[in-house]
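Mind having a look at this structure? Questions to follow.
Heads up, one of the protein chains got dropped from this complex, but the rest are sitting where they should.
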Amino acid sequence: MAATDMDMAGLQRRLAEFAAARDWERYHTPKNLAAALSVEASELLEIFQWLTPEQSARVMADPETAHRVRDEVADVLAYLLQFCAVLDVDPLTALAAKLERNEVRFPVKGPEERPDPA
Amino acid sequence: MAATDMDMAGLQRRLAEFAAARDWERYHTPKNLAAALSVEASELLEIFQWLTPEQSARVMADPETAHRVRDEVADVLAYLLQFCAVLDVDPLTALAAKLERNEVRFPVKGPEERPDPA
Amino acid sequence: MAATDMDMAGLQRRLAEFAAARDWERYHTPKNLAAALSVEASELLEIFQWLTPEQSARVMADPETAHRVRDEVADVLAYLLQFCAVLDVDPLTALAAKLERNEVRFPVKGPEERPDPA
Partner (left out) sequence: MAATDMDMAGLQRRLAEFAAARDWERYHTPKNLAAALSVEASELLEIFQWLTPEQSARVMADPETAHRVRDEVADVLAYLLQFCAVLDVDPLTALAAKLERNEVRFPVKGPEERPDPA
């Protein structure tokens, strides 16, 4: 596997080839991919749903749970990249733009004025 | 902004600095970030929930909806990268590994044996 | 089983007894129950994610899928009722109140002014 097959654009290409070889493209409407993305994000959350905050910070200590976490992260990223591909959205550019907006929207404050988001 | 600030690792670094400057790190347990990721994925799905498959393919033609789509994609990616950072998971490696497994799990078949996933 | 064990309040009581007998109450914080509710709602959505609108209307024709649908509906309702129990929210009253507000918020219009929500 070439180095470029591991970056985001390379993975997006491999996902497209994978779907095309199986004739799965017809299922990949933006709506279906958004649904699948939210389903996979919930499967990631499921791992944590009954854990205390402290337990949730230690999930990678158990090899089986660590594998499950990596597997669900892969699924979330796979559907995010496929969603972005069908709508021609660049996720890195979208995030960079959002970070610029958020710098303005949430200015850094001195500790005394810092609101508790909860 | 340097070119490297736009790749995945660079964005992960900027997200970490953004949270640290606002003292938001204490909210960023793996459990909370997994919840936030699933909430944002649902906000993306919300854009599509009443659309036909055909309408869902045309969402980027409306500038306001296109902006909303990019904004929610950015939020999903932001929480995915922050989740991965706190648990030291590399999302690109996780996806590459999953793709290898899926090549074996879903072999390409001739058209006559191709199952309809629906 | 008495008739009253089948109404909403009766089911809520049986769910509480079920959790108490297994010492699961300590896991049932409002936050955890809200997460579990959203996870189960996604498992229901998963059944439909690759279906066309037409296929989605026929899911109950297949006995196995019909069982899965009923099973996920049960899980969603179970967590909704348990969430409402721990926060002392009456879901029927909440829905009746919302319906009153929505009658005002979305007045019935003549066909010529009816907006397309999509």
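Should a chain be cited, it is by its letter among A, B and C, assigned in written order, with residues numbered from 1 in that chain.
To be clear about the criterion, a contact is a pair of C-beta atoms (placed from the backbone, for glycine too) under 8 Å apart; a residue touches a chain by one contact, two chains touch by 3 or more.
These numbers come from a predicted model, not from an experiment.
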| item | value |
| --- | --- |
| Residue numbers in subunit B that touch the chain omitted from display | 27, 32, 35-36, 38-39, 41-43, 45-46, 48-50 |
| Subunit A residues touching the omitted chain (full complex) | 35, 38, 42, 50-53, 55, 117-118 |
| Chain not shown, touching residues in subunit C | 1, 5-8, 11, 14-15, 18, 21-24, 27, 29-32, 34-35, 37-38, 40-42, 44-45, 47-48, 51, 53, 56-57, 59-60, 69-71, 73-78, 80-81, 83-84, 86-89, 91-99, 102-103, 106, 108-109, 111, 114, 117-118 |
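Quick note on the criterion: only the chains that are shown with their structure count from here on.
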| item | value |
| --- | --- |
| Interface residue identity across copies subunit A, subunit C - same or different by half | same |
| Length of the line joining the C-alpha centres of subunit A and subunit B, rounded to whole Å | 3 |
| Where subunit A and subunit C are represented by their mean Cα positions, the distance between them in whole Å | 27 |
| Sequence positions of subunit C contacting 2 or more other chains | 35, 38, 42, 50 |
